[in-house]
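First the structure, in the form of structure tokens, and then the observations on it.
With one protein chain removed, the remaining protein chains of the complex are shown where they sit.
Now for subunit A:
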Amino acid sequence: MCAQPVTDTKEAKWQKVLYERQPFPDNYVDRRFLEELRKNIYARKYQYWAVVFESSVVIQQLCSVCVFVVIWWYMDEGLLAPHWLFGTGLASSLIGYVLFDLIDRGEGRKKSGRTRWADLKSALVFITFTYGFSPVLKTLTESVSTDTIYAMSVFMLLGHLIFFDYGANAAIVSSTLSLNMAIFASVCLASRLPRSLHAFVMVTFAIQIFALWPMLQKKLKACTPRSYVGVTLLFAFSALGGLLSISAVGAILFALLLVSISCLCPFYLIRLQLFKENIHGPWDEAEIKEDLSRFLS
């Protein structure tokens, strides 16, 4: 079939079409081969300090876990009275609550339509139930060995850090799972404290630091980035200070971890972008960019 008359073989130009018999062998490679190849069209250019700023979410969460463990250690050693922690926690929660509305001048509240009465109710319900159940919490894990409890807490806190919603759009992110793991760790640790009041205060504190504090952070970061950086630094230093009072080696290691996450990792991310080779071309599966659900609603 290739025998069809091709009058001007010399001038014939190769075309990227299949329906015409062309005077070229089937394995002919034209100059236009792979001309539609595109590389890294969706690659993002990162700014170093912007990445450092974004890494603060991770720093915050690491510090939260650190602060929580340090506080627990103080309670366990009997160096920190539960009344003190409860009082401080209550005061900072109130300040945070006021701040939460002040930062965006009540816009978020208006949007969600949630009343203060509802906030008060859920706070009361939570405190009452935790207080009521704290004796149970205290004795819940008595039959489990302390080592198991520690191991479990470590895994749960690690899980909390892994599944936490740092803002990435990935399948592994699950804020519910993350929060649940943190609370589970706090219940485990609280059950090793001397009295049920301790346990109650510990779980309340866990809620404050793992559930309420990230919400405030998110708002701070969105509305006042400068103060957010300040808060992060302050928080990181207080966590380091707390850890230093327990173990100098631990504090140094933790400081190294924080520095490497906030400074080294962004540096590597930007360096490794140079090696990125993402290939695109006409063979890519097309993406449907429209929202097609409107036809069904």
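Note that a residue touches a chain if its C-beta (ideal position, glycine included) is under 8 Å from a C-beta of that chain, and two chains touch if they have at least 3 such contacts; residues count from 1.
The criterion applied here is as follows: contacts and distances are computed from a predicted model.
Visitor: Have a look at "Os07g0292800 protein", "Large ribosomal subunit protein mL40", "Probable vacuolar protein sorting-associated protein 16 homolog" or "phosphatidylinositol N-acetylglucosaminyltransferase" and point out the UniProt protein name belonging to the hidden chain.
Guide: Per the UniProt record, the undisplayed chain of the complex is "phosphatidylinositol N-acetylglucosaminyltransferase".
Visitor: Using the touch definition up top, pick the residue from A:V17, A:L79 or A:V249 that touches the left-out chain.
Guide: A:V17
Visitor: Determine which one of A:G78, A:G132, A:G230 or A:G281 touches the chain that has been left out.
Guide: A:G281
Visitor: Among the options A:L37, A:A50 or A:V154, which residue touches the chain absent from this view?
Guide: Only one listed residue reaches the unshown chain, and that is A:L37.
Visitor: Pick out the residues on subunit A that sit against the missing chain.
Guide: Given the touch definition above, subunit A has residues 1-3, 16-19, 25-27, 29, 33-34, 36-37, 278-290, 292, 295-296 touching the missing chain.
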